[in-house]
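Part of the complex only, each chain left as placed.
Labels run A and B following the written order; every chain starts at residue 1.
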Amino acid sequence: MDPVKPPDEDPPPAPVRPAFFGIGALALAVTILAGMFAGMSAFTFSYGEGISYFSTDPAACANCHVMQGHFDSWVKSSHHTVATCVDCHLPHDFTGKYIAKADNGFFHSWAFTFQNFHEPIRIKPRNERIVQLNCVSCHTDMVHELLPATVRGESVSCIHCHAQVGHAEWRRR
Amino acid sequence: FHRKTEARNPYVIFVEVDEDTTDPAVWGVNWPRQYDSYKRTVDYERTRYGGSDAVPIQKLDKDTWLRTMWAGYAFSIDYREARGHAYMLIDQEETERVHQRPQPGACLHCHSSVMPAYRHLGNGDVMEGFKKLSAMPWAEARHVKDDHGHPLINHPASCVDCHDPKTMALRVTRPAFKIGIATYKAHQGVKDYDVNRDATRQEMRTFACAQCHVEYYFAPGTKLVTYPWAEGIKVEEIEAYYDRLGYSDWTHGVTGGGMLKAQHPEFELWSQGTHARAGVSCADCHMPYKREGAMKVSDHHVRSPLLNIARSCQVCHNVPEEELLARAHNIQDKTRALVDRSSAALVAAIESIEAARKTGASDDDLVAAIALQRRAQWRLDFVYSENSVGFHAPQESARILAEAIDFARQGEIAARTVAPSLDRQPLPPPDVQGVTPAEQAPPSPYPQPR
């Protein structure tokens, strides 16, 4: 085992590829949304009040019982008065937000319907990057000096140390 | 959609700094917060096993068996507790190891802001200069001057040794580390590793320290500072490397065996622990962030994390400070008890070899016993000279000491087998070879420790 492996085997945040990624994801999202409302996951999406994906109310996320623990731990966290689920888990810019909502809304409904997801739930690398960017976006002033000097430079991972800010007594990494 | 990779705006630069700016005060104009904490490495405060004192404790008096373990070697003259970075240059100047034994310029690699000297001697080529300075006698190297007669070595490790003056990014400057880590990576199958190009930012938060906090030896002849990692960085891998070279640091003053000296293998031991596996870096614990106004900065007051548990440990471990301290002490107490056990075993082995010799055993008869002494001594030294008293890798430290005990006791048995009539008797004070007896040595620069 490499003793000095990075804590995360993920590549650093990719350099921005706005046009390609944006269109690709949008197209995907449209297809997904279409399939979703037409297909079998429509049941779950409405049962789980999938529409809650377009809400900022944290209780909406907890419509799914698998999200209950995450909700409970958020309630006990330092951030429950200052940040809701979407503040951390969805991109802060407008389009990004709705694409991610469609993306995650689809996958959560899918996973919930078929109950074939890995438990305990582990945040996916792409969603972890969203969280990281959201920490930085609220706390830029505080962490200004820690930010990379160049656009390509890596950030230190905030949750390497602050794993519990959003979910108290949460798992360590 | 847009995922902005945030980058910080350039700092406000009041004075220019460049590769030759070794004076931290100049950098301090631009980065006063970091500089202020950096200066505090002059402070002292003890912990149960670490931290530091106003006057560095003489370890040879605290652990008298060290004189037997290192008999015949410079370390048996003077070996003290380390203290803050501010003292690294002066402490090297003042040690009896430098006063009483000839030392090479190689020593300066880790005790000073040495890069301008390397560049100067190598006419711009760091490797060249590194070779030249390493081979010089210490006193000459310490006072090497530029073309205008200005001394080139003036400061302990300073900003420029860890930071790129253009971007402030972390970097590695020490040639021995660059070569060492590339050799180690090559051993793992990674070709052509360039640490400043290939390491992640989190890795750099360890490598910046591993430039110096590692085991080393001076290559025979050239005196080039070398990190013995060509076969790996575990204790037995380093030993295998030395064995293959046929290398010894010194000839033991009592038994005449060729021995290995371990020095501060913090990086190597850390690498075998759970924290390393979890990606926790040296800087995470030894340079925790601290809040200064609306800003947070890395605490450049590098020191024992046990003096700052709230910031060093509690961000990750959501438990009370006393409990974290108790966990650390629990680990250290156990390690220390095993160090005591190992040293008793090693001293018994050395005494037995000496006694066997007195009953007429020849060098040939004692080959096996002495080989076992070497194994035991290397392992005990590795844990003892590592400065966390086992904390950086608790199970690994205990494992290494268990092996030390086994080899030492087997050495004792081997000596007794050669000289069967041997009874265990107290050995007369070791007849230390090649080291000035204490009473003839010049007074130490420090007052006698309590």
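By our rule, a contact is a pair of C-beta atoms (placed from the backbone, for glycine too) under 8 Å apart; a residue touches a chain by one contact, two chains touch by 3 or more.
The structure displayed is predicted, hence computed values, not measured ones.
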| Composition by chain label (entire complex, not just displayed copies) | A x1, B x2
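Just so it is clear, only the chains that are shown with their structure count from here on.
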| Roughly how far is chain A from chain B, going centre to centre by Cα mean, in whole Å? | 43
| remark: As the complex stands, chain B meets chain A at residues 1-9, 11, 167-169, 188, 199-203, 205-207, 233, 270-272, 276-279, 284, 289, 291, 294-298, 315-316, 318
| chain A to chain B touching residues, read off their complex | 1-8, 12-16, 18, 21-22, 25, 91, 93, 95-96, 99-100, 129-130, 133, 136-137, 140-157, 160-164, 169, 172-173
